[in-house]
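Every protein chain except one is present and positioned as in the full complex.
Right after this comes chain A.
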Amino acid sequence: MAHDDAHPDDPHHAHSHLPPDPALRVKALETILTRRGLVDPAALDEIIDIYQNKIGPQNGARVVAKAWSDPAFKAALLEDADTVLREMDIYGRQGEHMVVVENTPETHNMVVCTLCSCYPWPVLGIPPAWYKSDAYRARAVREPRKVLADFGVTLVEGTKVRVWDSTAEVRYLVLPMRPAGTEDLDEDALAALVSRDSMVGTALVAAPEAAT
């Protein structure tokens, strides 16, 4: 962090560390809205706890591992993800629809939100900074293969790349290809192989011996 604007003779030096301006503005909003009865501070704490500790790529990995292990589940997931995921107690609290797109030797899927940062929160949690950056949002559609190369992904020649643009209403999850050599693994072991990026389509799932 830069400290160019620090003043050694600041008269407030001995006082509490002053939060940055946006933090004070958020506190102001929260105080006013709580006083008006529009916000319940306990509900805010719960939301933070959910997204910080309970929801994350581990949820998506569980779905992927189950799809790899259970053909009927996979077929249902690709057909109607909302219904299948709700049975696993996974659903969008903002009313969005989930769509699962399957990677195959012929087609590699990749997800972006060109508008802002729409992302399948219930299965992947909060998106990483790169997903929210202008660079990714602009380039994923225009030059997906170059973006994949930046992520270290090289596709077999002839593989088609399909880019899905998430919206407020529809969020996409990539079902990556199951790596070879995983026939004997159970769902938990399979889930451990599945990375967040592989479910956004910016990584492939490596075989266990190559996984780090």
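What we mean here is this: a residue touches a chain if its C-beta (ideal position, glycine included) is under 8 Å from a C-beta of that chain, and two chains touch if they have at least 3 such contacts; residues count from 1.
The rule is simple: contacts and distances are computed from a predicted model.
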Practice task
Assuming one chain is omitted from the figure, identify its UniProt name from "ATP-binding cassette domain-containing protein", "Sulfate ABC transporter permease subunit CysW", "Electron transfer flavoprotein subunit beta" or "Nitrile hydratase accessory protein".
Solution key: "Nitrile hydratase accessory protein"
Completion exercise
Only one of A:Ala75, A:Ala168, A:Ala189 or A:Ala206 touches the unshown chain, namely A:Ala168
Fill in the blank from the handout: The listed residue (A:Ile48, A:Ala75, A:Ala189 or A:Ala207) that touches the chain absent from the view is A:Ile48
Practice task
Pick out the residues on chain A that sit against the missing chain.
Solution key: 12, 14-33, 38-40, 43-45, 47-48, 51-52, 56, 93-96, 115-118, 125-126, 128-136, 138-139, 142, 147, 150-151, 167-169, 197, 202
